[in-house]
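Omission of a single protein chain aside, the complex is shown with its protein chains in their original locations.
Letters A, B and C mark the chains as written, and numbering starts fresh at 1 in each.
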Amino acid sequence: MSTSTNKQSLKGMLWTWAALTVIGVIIGLYAPAWIMPKSMSNNMHLTILTMVVFTVAAAPVAAGVYATALFALTRWTHKGNDVPSAGPAVRENAMVVTTWLVVSTLLTVFLLIWGLGALAVDNGSTGKNPLVVDVTGQQWVWSFSYPGTHVSSPDLYLPLNREVEFRVTALDVTHGFWIANMGVQVDANVGTITTIHTTPDKLGTFDIRCTQFCGLNHAFMVTEGHVLTAQQFTSWLASQPQRA
Amino acid sequence: MNRSKSLGVALASVLLGGGALALAGFALASATPHQAALNCVPSQSAPNTCNLNLSTFPDSMAGEQGKDGGVHPDWVSYSNDNLVVPANTTVNVTIDQYDSGGSLNNAFFDQVMGTVGGTATIDGKTVSSVDPTNVGHTFTLRGIPGSGKTMFVSVPLPADSNTQSVNIGQGQYTKPVVVQFSFKTGAKGVYEWNCEFPCGSTREGQFGEAMSAYGYMSGTLTVN
Amino acid sequence: MTTTLEQAKTAAIPQGGGLHRRLNMATAMIGGIVFASLFWYLAHHFLDATSRTYSDEVAGSLTIGWIVGFWLGIGAFVAPLRWLIGRDNTRADDLYLAGQGQGTSRYWKFTTDHKVVGVQYIIMTMVLLGAGGILAMAIRTELIVPGNHFVNQQVYNGFIAVHGMLMILALIVAVAGPWGNFVVPIMCGARDMAFPRLNALSLWTLVGAAGLLLTTLAVGSLTMGWVVLEPIADQAGVGMDFFAMAIIVFTVSTTVAGVNTICTILTMRTKGMTLARLPIFVWGAIIAAALGLYAFPYFSLVEAQTLMDRTFSTSFFVANAGGTGWLQANLFWLMGHPEVYVILLPAVAALFEIAAVMSRKPVFSYRSAVAGMTGLAGLSILVWAHHMFTTGWAPTLGGPFMLTTELISIPTGLFFLVLIGTLWRGNIWMKLPTIWMFGFIANFIIAGVTGIYLSDIPLDDQLHGTMFVTAHFHYVFVGSVLFGAVSALAFWYPKVTGRFLNEFMGRISFWLTFIGVQVTFLAMFASGLRGMPRRYSSYAFIFEHTNLMTTIGAYIIMAGMLVLLGAVITSWNKGEPAGPNPWHANSLEWMVPTPVPLENFEVLPVITEDPYNYGEELVRS
Partner (left out) sequence: MSIDTHSELDAHGAHDGGHHEPPEVVDGRQRMGVWLFIGGDMIGLGALLFTYLYLRGVNSGGHWMSMWGYTGHPYSYYYNILDVKGGSIPNPKLIHVGTLSAGLNWLVTVLTVVSAGIIWAAERGLRATKNAKSYSTLAAASTVVTVVAIVFTVIQLRHIPQIFSAHNDSLTMAYTAYDSAMMAIVGSTLIHLIVLAFLGLGLTIRSARGAINGTKWYQARLVRFFWVWVAVASVIISAVTTTINTIH
């Protein structure tokens, strides 16, 4: 293989890489928001943003591998039915290995820093007068009660723009409490209370699904939730039957 | 082997294998037990209304599940698991509750929820909740997941403390608690219902055995 | 079968073998059934029938009876008993056990020859993959449309549990089983494995475990996923007892196999076969074996605890008696994550080997390959809690486990470097193994990138427990490991049978499977992103289109796998003859004749350099 064809093929590979990277970035920018459920909370904004950032960051790496593989398939394959002669006997290239390691380490460090930052935001509670909701999972129904109000309900009702603290537990086996539109998920464990915070910021209806396999009717352990304005929420609470 | 022969073998593999799989699947689907449908009987007196009669037994000898023996005759059961009702109709349900009971693990289910008027009639008395320490079973019906067609009906069935005995088929039971309630059906579809009183007699949460097996303490409500 | 027939003709059946002469798979099955019945009867007769755990006690006894009887019937106890009474095997006994002169029948016996065990593993893997695949098709058939139309929830739940476990077992042995046994000893320049009888034991123990696992569906509702989640596994029917016992027995098999592989590679290498000259696949085999040795005791213990909770009413996972489901989660994932690499590493290492031979180049950066595999194995034992980010267990450990998990992308990146570097400007021979290797590269990128999402806790809070996770690990297991396994099968098939795997059918199979994988699992990613949890027997209407696509894709994969099966069966006797070294490769397994004679080498070779000297003779001369 002459030097000129080698350079040419490398140039072609670079173009392929660039094109694939652009495709990857476009997918990264638009696909998550298009496919994922409508965001209804601060956590969900962060979730979608993280998805976008990670996809964009991964795009050049994946594109590099794909571009090389494509070139291997089109330019470096042996034609004919005989046994191919040997390729260049390159066993090691310290520069390439070092560069590869440095780049992948840097990418990992970036992912980690982003992840830790997002984790701090995601799990943090602002502590400003959160609405506490007790969530109880049992096979195969969720029930919600609002401490201090004697109200409990098979559906979840939340006020807009107020932080909610879910205190989640289960009565029989482990269930998974997940609001897909809000990017919050935590298991409901027997004998333990796990908490999770979120702040709904869009009015509307959402589904609560069980994500931890819980037996016969696992697929039907779905409940509707509603985000109401503060006023609507207060009047909903008042309209509910009081329990001792 | 030449190409065309290879292609032939490839096609034969897919056809033979796929055929065998399809046959196995067909056999499996038809071997899955299915109870006969219990249709809601249209009411003579009121329009757009029908009547549905169910029972809950401490065993499964008298209901559909165990009438021809059944695998677990000693498990608690509803009389039917395959209920069929028309859409946009008021369904009057009468449940004869023959089983004893105990405490609910979640007192939430002592409420009558989602029925017409939010009440049920138990042995002639109209109530909106019952004693959570003396419940036999519940009838809890819910909507199709994520379809927007929500329906949530939950009625507690108090434990049967009668002593007078009655005979059903070859079995002897105590005189039942009669629970009556009505609910309105929504859109067409298959809805799932089950009992939320942990009566499955296994250790963890007591939702095993009859509670975790199809056709005993759970079933479907087909709205069409 | 050429290998068997020719050997059957050339060698006389040696005297000796003792009891082994009369034992084979049929007697093992009979023994298993007789003892299972006996134990069932005894348990039925003597245990307290009023006890709540009675049915589980009876089922547990039955499973113990099955495995004891199976071992007895296959002859696993002959050697220990002969050892006990001081009557060791003679050379004639050992040769008999190795299957000398016994033709095809040795494939159904407790045969110690590592090549026979390798072929038995090929059959075993195909049976397990086939059974798991049938269940996969059943699952996808149920999910074509919302609602439970094909089977009910109860049957479906059993399907997902057994499908998962069967496939995991199949993939654990898919590469390490056939090729770790068939080629690794030859690659090292050994005459057999270090402990040939233990080798046979590990295979037949696996068969016994698989028998138990396959019967679970018939005997009772399984209300848990393949992770045997607690406390819900306590609620399951007696099928759960079979399931747990199958896994305990399986871990015996993997432990024995792991010890054997490590000892073989460390102590049986021929003269001059230094660690630096080892074919890279041998490194993959030993690292995976060591990792398995570390991981599987946890599995054994956690299943024993599950079984104890169910039969003796202990309270390991019962919250109101002091137990906790998190104990199960910890023990399970202490095993579960290393196990992923026990599955992955042999496939990756085989692909390194194949990439070098097929692109006619040395393995690029052999040191990076070894370092990458070792690093991955080392890290994998520190990442288990990333499976528990959303369980609520120890939220403060989230950060550290996120760190260890994301570090995994560095050694994984090295795998790509080695593969790409080996292909780089090579003279690539586009044969069946190469094609499947390219499929691996394409799929493994997707598996890796989606793995990064899941290692990030805020994203995992959204994606955990959804179809996204399912799609991710199916890209790892189907898209990557299965492609690697088929590549390895196509590569070493000529060594086993003396014939090529049918190239044309293999290519049809590749395209069907490759396209099927993309359709199936890209659509599954979409389902998960939209919000569909995994292990659902029915789903909301918003998931209809993606699920339909997934099912169509799954059927295409099935067609691809059926074509491959057809190719494997028809090529065995009728394939194009291949000769002893069809790929013109340099490692030792290609230097011995095909079929490989018993004890492999007439005279043990002495090694002076590694097998990757493509293109170097020219440079030197």
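Rule of thumb we're sticking to: a residue touches a chain if its C-beta (ideal position, glycine included) is under 8 Å from a C-beta of that chain, and two chains touch if they have at least 3 such contacts.
Owing to the predicted nature of the structure, the values given are computational and were not obtained by experimental measurement.
Student: Quick one: say which of C:Thr27, C:Thr63, C:Thr112 or C:Asn181 touches the chain that got left out.
Tutor: C:Thr112
Student: Decide which residue listed in C:Phe150, C:Trp326 or C:Tyr555 touches the omitted chain of the complex.
Tutor: Touches the omitted chain: C:Trp326.
Student: Which of these, C:Leu62, C:Met193 or C:Ile420, touches the one chain of the complex that we don't see?
Tutor: C:Met193
Student: So one chain is hidden, and I want to know which residue out of C:Asn181, C:Ser221 or C:Thr255 touches that hidden chain in the complete assembly.
Tutor: From the options C:Asn181, C:Ser221 or C:Thr255, the contact with the absent chain belongs to C:Thr255.
Student: Of C:Leu201, C:Leu293, C:Ala349 or C:Val363, which sits in contact with the chain we cannot see?
Tutor: Residue touching the chain left out of view: C:Leu293.
Student: With the full complex in mind, choose from B:Gly102, B:Gly171 or B:Gly186 the residue touching the hidden chain.
Tutor: Residue touching the absent chain, from the options given: B:Gly102.
Student: Against the chain that's been left off, what residues of chain C make contact? List them.
Tutor: Touching the missing chain: residues 48, 50-53, 80, 83-86, 88-91, 93-95, 97-98, 112, 190-196, 198, 255, 258-260, 262-263, 266-268, 271, 293-294, 296-298, 300-302, 304-305, 308-309, 312-316, 318-324, 326-327, 330-331, 334, 586-588, 591, 598-599, 601-611, 613.
Student: If you put the missing chain back, which residues of chain A would it touch?
Tutor: Residues 191-192 of chain A touch the chain absent from view.
Methods note: only the chains that are shown with their structure count from here on.
Student: I want to compare two interfaces, A-C and B-C. Which one has more contacting C-beta pairs?
Tutor: Between B-C and A-C, contacts are more numerous in A-C.
Student: Residues touching two or more other chains, restricted to chain C: which are they?
Tutor: Where chain C meets two or more other chains at a single residue, that happens at 153-154, 223, 231-232, 235, 538-540.
Student: Tell me, which residues of chain A touch at least two other chains?
Tutor: In chain A, 172-173, 190, 207, 209, 215-217, 219-220, 222 touch at least two other chains.
Student: Can you check the complex and tell me which residues of chain A touch chain C?
Tutor: 1, 6, 32, 35-37, 43-44, 46-47, 50-51, 54-55, 58, 61-62, 65-66, 68-69, 72-73, 76-78, 83-93, 96-97, 100-101, 104-105, 107-108, 111-112, 114-116, 118-119, 121-123, 168, 172-174, 176, 178, 180-181, 183-187, 189-192, 194, 207, 209-220, 222
Student: So in the complex, which bits of chain C are touching chain B?
Tutor: 52, 134, 137-138, 141, 146-148, 150-155, 221, 223, 231-232, 234-237, 313, 317-318, 502, 504-505, 508-509, 538-543, 558-559, 562-563, 565-567, 570, 574-576
Student: Taking the touch rule as given, give the residues of chain A at its contact with chain B in the complex, in rising order.
Tutor: 136, 138-141, 143, 145, 152, 154-155, 171-173, 190, 205, 207, 209, 215-217, 219-220, 222, 224, 241, 243
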